[in-house]
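The structure follows.
One protein chain is absent from this view; the other protein chains keep their places.
== chain A ==
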Amino acid sequence: MSALLRQNDRALVGASPIFEEREAGMNGPGVSTKPKMGAGITVRNLSRHYGTTKAVDDVSFSVEAGEFLTLLGSSGSGKSTTLMMIAGLVEPSAGQILIDGKDVSQLVPEKRNLGVVFQSYALFPHMNVFDNVAFPLKMRGISRAEIERRVKATLEMVELDSRRGYRVGQLSGGQQQRIALARALVFEPPVLLMDEPMGALDRRLREQLQREVKEIQQSLGITVIYVTHDQEEAMLMSDRVGIMAEGRMQQIGAPREIYEAPRTPFVAAFLGESNFLRVRQTATGWEVCPDGAANSAGSLEAMVRPEDLHLLSPGQTAALSLEGVVRYVEFPGGAMRLLTDTPAGPVEVRLHRHEAGTLREGERVTLGWSDRDMVLFGAEGRARQETAP
């Protein structure tokens, strides 16, 4: 781990020529000279309709300069279409896109000056590594010597300068990913758009690249809009996460915020694991309504995360509690996973190994949790934060 971090430090040193150049204001012709840091992006009422299907439906959000925003959603949620509209590669049916306050909705993609990393990388197979990375600079009419210098600096940043003469097909998936990143960064765009860039990589490589992308983003200070269906990736990398479903933005916020305070049952169920119960406030506190009696007056829908549940030993109390019978115990590594059958329906529990002890299926248990760890939803499915203390 520390070796890896050290390697990354070196990568950051490699990035420094770009910085010096920026500070010296030596940007070549055709390259946007204005932004030293990332640019802010505002998306207003953006829609994309295909016939009667609404791929993206009235989406609005804004990203601050230098921020890392992830659009998270399952396939068909409209996240990629949103990203491609920002890139200018899909025409919006309605709405506006502003970069640093300027409306770019009508601008062709080549004039938007955004770096884009595509799913499957979209490297040019008929060019070698150097020519791939040099491509955006050539399109901007930059001198040969300057191209050589910048491509070298960028390839050093992704630690692949030694592969400059290789054909794209000779590189591994991770290396191709880095080249795609280098190609999207070499012209120093203020914003980097990434469309499921890690989709084709194995887990270990993905974790390493996630860290590298994050470090590069922070060292360059650029704005990143990242699209993924991988929750963990989204939570790990982002300053804020926007959850999309059915073409709409469901909720946008910092990773902990959307995890701990989901605004709708959909977001609560989508992110991580969750148990949905109905609860009712009583004179002394809370009680859990049994399954079936759900519509009894004054009950609310509540969500509690499996890891926020605890086993209560006899005599112990909690703000809320529920008795159940263990249906099964699983150990996938890390925490123990339990499913218990309770009067309120099946409830999932995550316990530390020591807390779970020698618990077996068929045993009776009492589950307890704090009302702090519970999210309440009103009748219209909106979170009722005001009722939670």
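Here is the rule we go by: contacts are C-beta pairs under 8 Å (C-beta built on N, C-alpha and C of every residue); 3 or more make two chains touch, one makes a residue touch a chain; residues count from 1.
Here is the rule we go by: contacts and distances are computed from a predicted model.
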Among "VWFA domain-containing protein", "Inner membrane ABC transporter permease protein YdcV", "RNA polymerase sigma factor" or "N-methylglutamate synthase subunit B", find the name that the UniProt record gives to the complex chain excluded from display. "Inner membrane ABC transporter permease protein YdcV"
Option touching the unshown chain, where A:S120, A:S219 or A:S321 are the choices: A:S120
Which listed residue, A:R150, A:R183 or A:R263, touches the chain dropped from view? A:R183
Residue by residue, what part of chain A touches the chain that was omitted? 30, 84, 87-89, 108-110, 112-116, 118-120, 122-126, 135-136, 139-140, 167, 169-170, 183-184, 187
